Every structure is written in structure tokens, then in C-alpha cells.
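Here's the structure, in C-alpha cells; my notes come after.
This part shows chain A:
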Amino acid sequence: MNWLIGAVLFLVLAPIAGGLIAGIDRRITARMQGRVGPPLLQPFYDVGKLFEKESVVVTTAQNFYVLAYLIFIALSGALFFAGGDLLLIIFAFTLAHVFLVLGAYAVHSPYSHIGAERELIQVMAYEPMIILAAVGLYMVSGSFYVTDIVTTTIPAVLYLPGVFLGFATILTIKLRKSPFDISTSHHAHQEIVKGITTEFSGSTLAQVEIAHWYENVFLLGFVYLFFAWNPAIGIIAVVVTYLAEVFVDNVTARVRWQAALKSGWFAAVIGIANLAILSYMMLGGA
Partner candidate 1 sequence: MTVREEQTIIDVALENLTREVERVHADGYRLVQIGCTDLGGSYEVNYSFDKGYQFKNLRLTIGPEAEVPSISGIYWGAFVYENEMHDLFGIPVTGINIDFKGTFIKTVEKYPFSVTRKGGDSCRNA
Partner candidate 2 sequence: MAFLKRSPWILHYDASSCNGCDIEVLACLTPLYDVERFGIINTGNPKHADILMITGGINEQNREVVRNIYEQMPEPKVVVAIGVCAATGGIFRECYNIVGGVDKVIPVDVYVPGCAARPEMIIDGVVTALSILEEKRAKMSGAAQMKDDARHAEQAGEST
């Protein structure tokens, strides 16, 4: 029952790994800014604190939506690490974000609503690319199942450089990093306050935070798929990709949502071009 072990391990370990990654991220960011930065375990303190706080419930629907968001994010991650179908995983993943947007819409705050709108724009921006990434991996490995993609011996990234580049671009959106941290951001100040999470507080916000951890681990897992033929290279690639994201976060200003949308689709265009060339080569070769 390998798949069950993978799923359970993910559900248990991902929050720990995600929190640690967030902690490392914050420390590196601080160093890049010439500061000392918070303790490594700071994200855990934050979430722990949020559970200690009084929960100001604006509407009960909000709690339901946020919980659903957490569950679906965890589910998509679990499916992924269980070696499930990529398309199903992406569907669950998208559904999770729909719940988050609904949660933000459930409260009456203009900032929250604008944040929700921008989150939807983000979904539109990254969705094509994420599907293309799945298609690309399918073309290389011949399967949509993560189990098959991981066990393939073909160096996927060599066939899919454009897809990987596009995926790295939308990764910036997904990790909520500058320049695309338009709907909410982990640090810094924003014109829409905290955007989509403005009205969440206490344990609700903590759930959003944990969902982010799951999400980040899942996304890094996705990055690994491109390098899956060699685990060592894969892990290095994941680390380097993440560090590059942190670096980009620190050397750019936030752009407007129009640019985020354009960048997402531009990434998709690169991806499509890559796939077109690939299929031409494969057809030619066949």
C-alpha cells in the first residue's frame, strides 16, 4: 500500500516541512535585506499564536469555506504524493482556491472582495500553465499518473525547458511572491491591506496559513517531477528553484494585476510553443 503511505506521510509531514521552508524563507529574506530575521521556527509560533487568539467570526460560512480550502489543498497534495492522477490533483487544487475565494466573498469588506477578485485573476493566470505542465509531463512519460512520472528515466526537463520556465513563472504567483503577490502577501504592506485574508483572524487565519504550507510542499513536489529521473538532481533543483523565487521576491517591485495575468499567459505561450516543438519532434521521430 505504497500510495497510502505516501498520502499519510504527506498529511503528517507536509505541515512540518512547509513551516520550516517558510521559516528558512523568512530568514533568507531578512538576510537579503541586511537584517537578522526571525527565529527559524517563527512560522510555527505564528500559527500557534493564531490558535490562541479569540476568533472573530464575521460569518459562519467563512469558516466552512476556509476549512474546505484547507481540506482540498491537503487532498490534492495527498493525491499527489500517493501517486495519483495529475489531472484530478489539479482539479482538486483549483477547487480549493475556489473555496478560498468564496470565503473572501462571504464577508463584507471591499479589501477582501478586491483580494478575492485578484485571486480569481491569479487562478486564470496560472491555470493554463499548470495544465500545460501536466500535459508536458504526460508527453514525456506517457502517463498522467505521478507514480509513472516519478519512475520514468527520461530527463523531463530537457524536453520541457519552456514548460519548466513557464511553471517557474507561475510558481511566483502561487508562492505569493513579489512581483506577483497581488491578492495577498506574507509580508510587506499592500494597497488592499491583506487582500483576500483581510477579514480572517485567529484560527481561521491559521488554517489558511497551514494550507499555504501544504500548498508549497505540493508545488515543490511538482517541481521535482521535472527532474524525477535523478533524485539527487531533483532535490537540488527544487532547492535552487525555491531560492531563486526568494531572490526574485527581493529584487522586484509588485506589479499590477494586468501584468500578472499577462505574465501567466505569456508563460503558457512559452509552454505551448515548447509542447508544439516537442510533439513535432516526437511525430517526426516516430
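The rule is short, and it goes like this: a contact is a pair of C-beta atoms (placed from the backbone, for glycine too) under 8 Å apart; a residue touches a chain by one contact, two chains touch by 3 or more; residues count from 1.
Regarding selection, all candidates are chains of the complex that A comes from, given by their letters.
Here the structure is a predicted model, which is why all the values come from computation and not from measurement.
Comparing candidates 1 or 2 against chain A, the one that touches it in this complex is 2. Those residues of chain A whose C-beta lies close enough to touch candidate 2 in the complex are 26, 30, 33-39, 42, 45-46, 48-49, 51-56, 187, 189, 193-194, 198-202, 205.
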